[in-house]
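Questions regarding the structure given below will be posed in turn.
Missing here: one protein chain of the complex. Every other protein chain is in place.
Our next item is subunit A:
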Amino acid sequence: MAEGAGEEKKKFSIWDLPDVPVGQLPPHLELQRSRVSCNKDAPIHTESIQYSGAYASMGIDNSSRLDRFSNNFRVEVVRLNEDDMEFDMIGIDAAIANSFRRILIAELPTMAIEKVLIANNTSIIQDEVLAHRLGLVPIRVDPRLFDYLSENDQPNEKNTVVFKLHVQCKRGSPRITVKSDALKWLPNGSELVKETRNATSDSSSKPETYTYFGCSQETIPEFVKNPIIPKYPDIIIAKLGPGQEIELEAHAVKGIGKTHAKWSPVATAWYRMLPEVVLLEDIEDDLAEELKSKCPVNVFDIEDLGKGRRRATVARPRACTLCRECIRGDDWEKRVALRRVKDHFIFTIESTGALPPEVLFTEAVKILEDKCERVISELS
């Protein structure tokens, strides 16, 4: 026995060492590369290691190849309603996810009221305040059917939508609230007549208005059955007392959120990385009860091991808000590890109603492609 021990001490073969996986990172480096560790004081390893030669000394190729991306990328839809959706994107990087978010908020076009021609406003709401409020009303129309209106263009049926608002509160009647359903769509264009200097000529032809509609917008097939109306009919625009009147015409044009927030098609769009809650050691009995009661969103659950012993498990890591309540006391940091998965994004898109949210995301990706193409064509 002593001889055997002596022999073993002398002969130490490297083949006895535990296997280091070739072609893969060792687990602590893999943790650093793919997870953000949310410690008690601050998160660490937040940057994404993009450099292609980052792990060159270990013989691992960090460069992304399109085939690897195509194989690993997945999308899972969690919730899809008419106005909002939540979906997961797995295998993408934060830079691209952020580009999508920025485009969704600022660079997707919508229609919103821009010019307001006020014929009569005797209410207490000032003209400019009224015009500002009208601009913020979301309009239920597909902006892809319209063109942009630039300064040199004339407003016609391809780039303008005209609404009319005429409300009056008669003397003796109670105060009325003007809501957004009072906005009536004028498919034939503006009805306000422009004053022209030469009143003598062409008195028989149609008077000139502020828009030059060639044909009625009602004839366009998309609008035959769906008139253009504001998305929400109960938005309060103004309040009128007895004897006050508002008569105006509002022209809506196409724009993007960068110019003014009224043209943003989303109420908001945001993403978060998937939280991961890991129990570093077995937590039993009283500690398990304590852990379960600490979490405000019930991430943990108790399971019975039999013989009256209980153990804590992580039941709903996705609901974790990373409030760090579970690692707050003494020693809890050694038992619970809070992390975020760096390439799993939970996207939520809330649309204001012009386009459904899945169409919004597809359009946003198209816009990023167009930007790339612009750069490529500028370079060539």
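The rule is simple: a contact is a pair of C-beta atoms (placed from the backbone, for glycine too) under 8 Å apart; a residue touches a chain by one contact, two chains touch by 3 or more; residues count from 1.
What we mean here is this: contacts and distances are computed from a predicted model.
Chemist: Which protein name, taken from UniProt, belongs to the chain you can't see among "creatine kinase", "DNA polymerase epsilon subunit 3", "Electron transfer flavoprotein subunit beta" or "DNA-directed RNA polymerases I and III subunit RPAC2"?
Modeler: Answer from the record: the omitted chain is "DNA-directed RNA polymerases I and III subunit RPAC2".
Chemist: Which candidate, A:215, A:236 or A:372, sits in contact with the chain we can't see?
Modeler: That would be A:372, which touches the missing chain.
Chemist: Given the full complex, what residues of subunit A touch the hidden partner chain?
Modeler: 50-53, 61-64, 66, 69-70, 73-77, 80, 87, 89, 92-93, 95-96, 98-99, 102-103, 106-107, 358, 361-362, 365-366, 368-369, 371-373, 375-376, 378-380
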